[in-house]
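All protein chains but one are shown at their positions in the complex.
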Amino acid sequence: MLAPQMLGISIILPFIAAALCLINVPTLRSALVIGTGVVVSLASLLLVQSGTFSLTPESILGINPDGLIAVLDFALLFVILGIAYRLKNKLIAGLTLLQIVPLAVLELFMNPGENMGPALYVDQFSMIMCMVISIVGSLICLYGLPYMREHEHHLKLEKSKQGRFFFFMVLFLGAMNGLVFSNNLLWLYFFWEVTTLCSFMLIKHDGTEIAVKNATRALWMNMLGGVAFVFALIIFRSQGLPLSLQEIITAESASKLALLPVGLLCFAGFTKAAQMPFQSWLCGAMVAPTPISALLHSSTMVKAGVYLVIRLAPAFAGTLFSNYVALFGAFTFLAAAVLALSQSNGKKILAYSTISNLGMIVACAGINTPAAISAAVLLIVFHAISKALMFLCVGSIEQKIGSRDIEDMRGLVDIMPRTTMMAALGMVTLFLPPFGALLSKWMAVEASAHLPLVVIMLALGSALTMVFWGRWLGMIMTSVVPDKVLPTERMPLFFSVPLWTLAVSAVVISFTAPGLYTSMVLPVLERFYSADLYTAARGVISNNIGMFAIYPVFVVMALGVIYAVRASSAKRFFRRGDYVTPYVCGLQDPADPRRLGFKGPLGVWSEFKTTNYYMENIIGESRITGWINLIAIGILIILLAGVF
Amino acid sequence: MLDMTATVLRNFLSKTHTRLYPFQVRETFENVRGNLDIRIEECIMCGMCQKKCPSQCITVNKEAKTWEVDPYACVYCGICEECCPTHCLFMPKDYRKPARTKELNQQLQLKGPEKKKKAKE
Amino acid sequence: MGFFQELLHKSRMKSPWLIHFDCGSCNGCDIEVLACLTPVYDVERFGVLNIGNPKHADILVVSGTVNPRNAKVLKNIYDQMPEPKAVIAIGACGTSGGVFREAYNVLGGVDKVIPVDVYVPGCPSKPEAIIDGVVLALEKLKVRKPEKDTEPLVADLKKAREFYENREERQVTG
Amino acid sequence: MDFKTFSFVILAVILAPFAGGLLAGIDRRLTAWFQGRSGPPILQPFYDVIKLLGKDRQVVNYWQIFCVHIYLISSVLCVALFAMQADLLMIFFVMTIGAVFMVVGAMAVPSPYSQLGAQRELIQMLTYEPLLIIVFVGIYLVTGSFKIDDILSYERPIFLMLPLLYLVLTFALTIKLRKSPFDISTSHHAHQEVVRGVLTEYSGPYLAILEIAHWYEIVLILAICGLFWSTSWIGLVLLLALTYMAEIVIDNVTPRMTWKWMLTYVWAVGISLSFFNMALLYANSF
Amino acid sequence: MATIVPFGPQHPVLPEPLHLRLVLEDEIVKEALPTLGYVHRGLETLASIRDMDQMVQIVERVCGICSCIHAHTYCMCIEGLMGIEVPKRADYLRVIWSELHRMHSHLLWLGLLADAFGMESMFMHAWRIRERVMDVLEATAGNRVIISVNKIGGVRRDMSPDQLRWVLQVADELEKELDLIKPVLTNDYSVKKRTVGVGVLTYQQAYELGAAGPQLRGSGVAQDIRMTGYGAYKYIDFAPVVEKDGDSWARTMVRFRELYQSIDIVRQLVSSIPDGELAAKVKGKPMGEIACRSEQPRGELMYYVKATGDKYLDRVRIRTPTFANVPPLLVMLPGCEMADVPIIALSIDPCISCTER
Partner (left out) sequence: MAFETKNVEKNQLAAEVQALKNGGQRLLTMTCVDLGESFDLLYHFDLDLQMTHLRLTVPKGESVPSISGIYFAALVIENETQDLFGIKFEGLALDFGGHFYLEEEVKKYPFCKVTVGKTEKAGEGA
C-alpha cells in the first residue's frame, strides 16, 4: 500500500511543480503541467484502492509540520496584508488583521491540549473530491496551455504572464487536495486561505481595471469567510473541543455547544461557495480567462465551500439550524436560477448555474437525510465534470467567434460542429435525465418532500433551470444553412483531449452512478446515518420512498438516440425527402428561396432574427439583485440565530 | 369568467345546427341567381347582353350564330337576363357545379329565328 | 402492402386539411370559404380543417385575383406544401379574374401562377359549391403524383409581364 | 422485472396511442357538439395521422428529425415506466426530455414562428413543471411514497385528501393538452398569432410522430390523474370523464390568454392552492 | 436584441392579405410597418372601359361584405349628378338591405375576433346566427353575399310582404341569440382581460388620425354618416352608438350595440315601408363633380365621381373606411404584446380589399 505516498504526491507535487512553472520556458512549462496532471490523476486513482485511514506526518522536509503550517499561515496572511496595502483597501486590511490577531492569540496563548486528532484523514468522500480535483483540474490546466497561448496572442502581450498563471493554477490543485484531506482544522484553514489567495491572483490575472476590481471583491468576501473560520477555531478551543473535523462531527459531546462554531464554519463555506448574497464575487470572476473560471467553478474553490458544509452536516443534523440551511440553499438555488434566466452572457449563465447548483448542494446538506447527502456528494462530481466541459466549450467558442453572448451563438453548429456537440452534451448532462446531475436533483426533491417551502423553491428553481438550458441548447442547434454539408472543425490537441475526456466521462460516470454510489458514497453515509439509505441494485437506485431506474432509462434513451441519429442522417433523408425553407407567410425571396428572412415593407429585405426572452425589465440582474441579497441576508441572519 | 358556458351547454344539449350537405340538400330559394343559361332558339343575336355585361364575358357572333359565355368570368349578376329583349336568357337557381377544367358555355343556334324570318317572308 | 396502401388512400380522402389564401379577393369568396367551417355547413364532418399553414395543408384554396405582388406569395405557399396536394380556385376572380380581369393590376386567375385542379365558379361561390369543390379535389390527393412543379416564379412573372405588354389590345377587343 | 409486468408494459405501450387517438377523436366530436356542429368521425385523428405519415417528407434541417424521435421515445418510455409502476418523479423527469427536445427541435429552425413558439413552450414548461412536482410531493405526503405501486396500494382515494392539488394538476393537464386558455405555444389549429408555434415547421410524417407522442403524453397525464381515484374503477372512470369534459368546456368558453398572464396566474393560484391543501393535510393529521 | 416577425400576407389569423413587419422584444411590439398592395386591383381605372351602369356591378365587388352599400353610394353620386329622384320605396329597400349587411358584417367580424383570440365556440356561434341573415339576403336578393340589388335610379328587386315579415322574424331571432352572448362580451373575465386596455386610441388621436366608424365612435366621437339622412335614414329615428374607452373592448361593444341598433332600424323601416315604384327612369349622361358619403359597417365611405358627359366616367374615387383606419392601427400597435396584435388588427375590422381596391 502506497497510500500515504500517494497522499503526499497529490498535495506536495503540485506545490513543487507550481514553483517550477515560474521558470518561463514554454516547453518546460508544458511538460510540467502535463506531467503533474498525469501523476496527480494517477495518484488520486491509486488512492482509491486504499480504504479509510488517517495520518499525521512526522515531519515535512524535516520540519515539524504543525509548526510549518503555523508559520506559513502567518506568512500568507501578511502577504494578503501587503496586497491590501498595495490596493489601499482598508476593508481587506481590516479583515486580515481580524485574522492575524485571533490566530496569534490561538497559537500563542491557547493551549492545544491533548486531543489534536490526526492531521490528515482520508475517506471515500475526500477521495472523490481528490479525484475530481486532480483529474478535472488537470484537464483544465491542460486546456489552459493552448488557450493561454491564443489569449496572449489576442491581447498582444509583450511579455508572457503564463509562468505566473500556471504557478497559481497548479498550486490551486495542491491546495485543494490538501484542503479535502485535512482533518486538523488549522491545516484546513491554511489551505483554505491558500485557495483564497490563488483565486485572487488568478482573477486579477489580466490586470485590467475591472479584473482588479472583481478580484478585490472576491478577496474581501472570502476573507470574511476566513474571519468566521478563525473565530470558529477560537470558540472550539475555548470550549475545549478538539480542532479535528472528524471528532467534531462524530463526538456526541459536540451537540449544543459546538453549534455556534459549526455555524461559523458553514458561513465560511457559504462565502467560498458564493451563496447568495456572496454570489457577486463568483460572477465577477468571469472577467478572468476561461480556464480560470472553469477551475474556480467546477472542481476547486467553490467546491471547497460546499465540501466543508457537507462534511459538517452530521454535526447539525436534526437541528433547526439545519432546516434554515436547507432554506438558505434552496433560496440560492432559486434566486440564481432566476438571475441565470435574465442573462444572455454565456459565462454569466454558467456562473449563475454554478451558484444555483451549489445552492442545491447546500440545501441538501441542510435537509440532512442520507438521501440528501448522497444527492449532494453525487452532484459535486457530476457538476464538476459537466461544468468544466461547458466552460471549456464556451472558452473555445469565445476564441472562435469572439463573443460570449449566447445570442451570438445561434447557429453555432454550422460553424464549429464538434465543440457545439460537446457543449450540447455538457448541457444535457447538466439538466436532463438519465444523467447524474438530474439524478441528484431527483434525490434532492424527494429528500426535501417533507419541507414544503424548500421543495417549492426547488421545484420552481428546477423549472427555471430547464428553461435557461433548454433555450441555450436550442439556439446553438439553430442550423442556418439547411442543406450544406457540415464543415469539419479542427481543434488543438490539448483542446480536444480535455473536451473528449470530460464528455466521455460525463456520460460514463452518469451510467455508472449506481456503482459509484455503492462504492464511494454509501460507506461515508453509513458512518452517520442508518435509516432511509438508497440501495443500488441492477442499475436501479431506490429507497423506501422512491426509485430511479438508471440502466433501463439509459439503455432505452441510448437506443433512441442511435435510432434518431440514423433517421435524421442526411443520406437516408435525401432518398425520401427534401430540405425546405421556413414558413414566413409566403414572403420568401423568389429569386433566392434559400435566403433566410422575408421581403418586408418598402421592398426591404429583413434577415431572420430572433432573440430569447430575457425579461430584463422584470428580472434583470440590476433590478432584482438588491432584493435577492436583502432576502438572503435576512435568511442568513435567521440562520445564524438558529445556532443558539 | 365562464359566461359562455350556458351557450355552449345549450348547444351540447340541443340538436346540431349542421345541414348534412351533400346528404341532405336544402331546397334553394326562389329567384336565386345560380347559373346562366340560354334558350338559344329564341335568341335573336342582338348582342345586347354582350354590350351590357359588366364582366364582358358574353360573346355573340352574329355570323356564326353562336352565343357564348365564360361561366368562370361571369359574376351571375343577372344584368344580361334583364336586358335581353326576347327573355331567352334565364338563370336557373341551382348553382353551377365546380369542374376540373374550365370550359366555355358555347351554344350554336341551328334553327330558331331563321324560321321566324322565313315565316315573315 | 395492399392493405396499408388502401388505408393510406382512404385516410388521404378522409383528412383533407385546407389552407386558404386570399389572393386579392373582395372578401365575398373568403367569407363563403369560412362559412363552410361554421356549424351550418361544418366541413369538419369530412375531416376538413382550416389548418392555416402551408406545411401542414393538403389543399390550397385560393380566392381572388392574382396580382404581381401576391403572385409571389401564392407561388411560395404552393411550393411550401408537401405532396400530395391540390389547388382549388374559388369564384370568378380565382378562376379567371372575374370582373377585374381587365384591371391593370390583375394578372388573371390563379392558374396563371400555379396549376389549378378544381375551378369553383360563382361570385361568390356558394358554400355548397365549395364543399363540392373539395370533394372533387380529393381524387387528386389519393395517389401521389410523382411530377413536381419546379418552374420558378421568376419565369411566371416574366409571363405576367408579357401579359401586360399586350393588355391594351385586349382591352379594345374586350 | 417479471414476465407479468413486462407484458403489461408492452401492452401499455401498444395500446396507449390508440387510447390517445380515440380520446382525441372523442374530444373533437364533443367540441363540435359544444359548438352546435356535428363534428368529424371519432376515428378522424387516426385518418389524420395516417395521412400525414404518407405525405412527402420535408424538413428545414436534420435536427428536427432527431428531436421528434427523441420526443416520441421519451413519451413512450414514460408510459412504459408508468406501466412498470416506477417512481412518479422519475417519470416526470423523463418526460422533460421530450419536452425539452420539442423546444430544441423548434428552436433549431430559423423561423420566427417556430422560435416564438419555442420560447412560449419554455414558459409553459416553466409554468406547469413546478406544479407537477408539487402535486407529486402532495401525493407523497399522503401515501408516503413516490412509487406508483405504493400509491396504488394506498387504501383510500387520494382525491379526497388532495382535492385542491387535483385542481392544480388539471392546470398542468390543460397546458399539456394545449387547450384554451393555455394554448399559447401551439394549438390544434393554426389560428394563432404564432401560426402553430413549435409545430409550424414540422410537416408530414414528422408532424404525425409528434401527434403520436402527444397521445402518449395525454394518456400518461390522464393516468396520473387516475391515480387520484385508484381504488375503484367506477370512481376512476368517472373522475377522468368529468375532468376531460370540464377541459373541453373550459376550452370552449375561454379565449387564449397571454403567457405573462398564464405564468403569474397559474403560479399564484397553483401555489396558493397547494399550500392550502397541504395545510389541510397537516391539520387533518393532528 | 429583437425578434423580427412577418405577420401576413398569408397568416392563419388574418383572413386577408395584409403584411405587418413586427419588431418584438420579449414579445412587446417595438415597431410595426405595413405592406399593402396584395389585393390592389386598380378597379377605379375600370371606369374608363366600363360604362356607368356596368360600374355598379364593379363597385359592388370592391368589397363583398358591404357590397350593397358601395353600390348604393355610387348610385347616389350618379343620381346626384343627373338629378334623379329615387322612389321612396327604393330608398327604404336599399337601407333595409344595407342594415342586413351591417348585421352580417358585424356578426362575421365578431366571429373573426373570437377566432383571433382563440375562442372557437364564439366564432361558431356568431357565424351560425349570421347564416340566418344570409338566408334572408339570398331569398330576397338572389345571392348570399354580393346581392346586386342596386341600380342607378333605384333597386332591381322588391321584397314581398311575406319576405318583409320574415325579415322581422329573423330580427327577433337574432336579438334573442345576441342576448345570449351579451354577457360574454360585457362580463366575462377572460374576454375582458384580452380586450380591455388593448389598443387604446384616445378621442384626440382618433379624431386627428382620421379614424372612421366604430373605431371613431369607440373613442367617444359621435360621428355617424347615417345622421346626414341619406337614403331612408331621414325617415327614421336613431342615434349613433358611442363608447368612451377607445380600447378594443370599446370597439367591440360599439359593434355589438350596433347590431341591436340595426335590428331596431330594420323594424322601423319594415313597419313603415311605403308602396310605390322601384326605380326611376334614367336618361342621358351625367356631367360634373360630386362627392357622396355613407356609413358602412366599418365606417364612413366616400365616393367622388367626375363625369364629363361622355359614355365613360372621368374619375371614380373610392375612399373606404378601412383605408382611413390604417394610420390609427399603426399608432396602436407599438407597445402592445405580440398576442394582442391580432386583436388590435381585428378591432379595426380590417378589410384589405376595399383598402386597396
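Read from first to last, the chains carry the letters A, B, C, D and E; within each, the first residue is number 1.
Everything below uses one rule, namely that a contact is a pair of C-beta atoms (placed from the backbone, for glycine too) under 8 Å apart; a residue touches a chain by one contact, two chains touch by 3 or more.
Worth saying up front: this structure is predicted, and the values here are computed from it rather than measured.
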Per the whole complex, from E:V56, E:M253, E:L269 or E:C292 the residue touching the absent chain is E:C292
Which of E:Q163, E:T186 or E:Q223 touches the missing chain? It is E:Q223
Tell me, which residues in subunit C touch the chain that this view leaves out? 67-69, 72, 104-105, 157, 160-161, 164, 167-168, 171-172
In the complete complex, the non-displayed chain touches which residues of subunit E? 36-37, 40, 42, 44-45, 48-49, 80, 207-210, 223, 225, 227-228, 288-293, 300, 302, 304, 306, 308, 310-312, 314-315, 317, 319, 323-324, 326-328, 331, 356
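One rule holds for everything that comes next: only the chains that are shown with their structure count from here on.
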Give me the set of chains touching subunit D intersected with the set touching subunit E. A, B, C
If you count the contact pairs for each chain pair, which pair has the most? A-D
On a C-alpha centroid basis, what's the spacing between subunit A and subunit B, in Å? 80
Compute the distance, rounded to whole Å, between the mean C-alpha positions of subunit C and subunit D. 36
For subunit E, what residues touch not just one other chain but two or more? 3-4, 6-7, 9-13, 27, 57-58, 61, 119, 121, 124-125, 128, 146, 190-191
Among the residues of subunit D, pick out those that touch two or more other chains and give their numbers. 32, 34-38, 56-58, 112-113, 115-116, 119, 189-191, 195, 200-201, 252-254
Here the pairs of chains that touch are A-C, A-D, A-E, B-C, B-D, B-E, C-D, C-E, D-E
Residue positions on subunit A within touch of subunit E in the complex are 344, 407, 584-587, 598, 600-602, 606-611, 613-616
Give every residue of subunit E touching subunit C within the complex, in rising order. 9-13, 15-17, 37-43, 45-46, 49, 57-58, 61-65, 67, 108, 111, 123-124, 127-128, 130-131, 134, 144-146, 351, 353
Within their complex, state which residues of subunit E touch subunit B. 50, 53-58, 61, 119, 121-122, 125, 128, 135, 138-139, 142-143, 146, 148, 156-157, 180-181, 183-184, 187-191
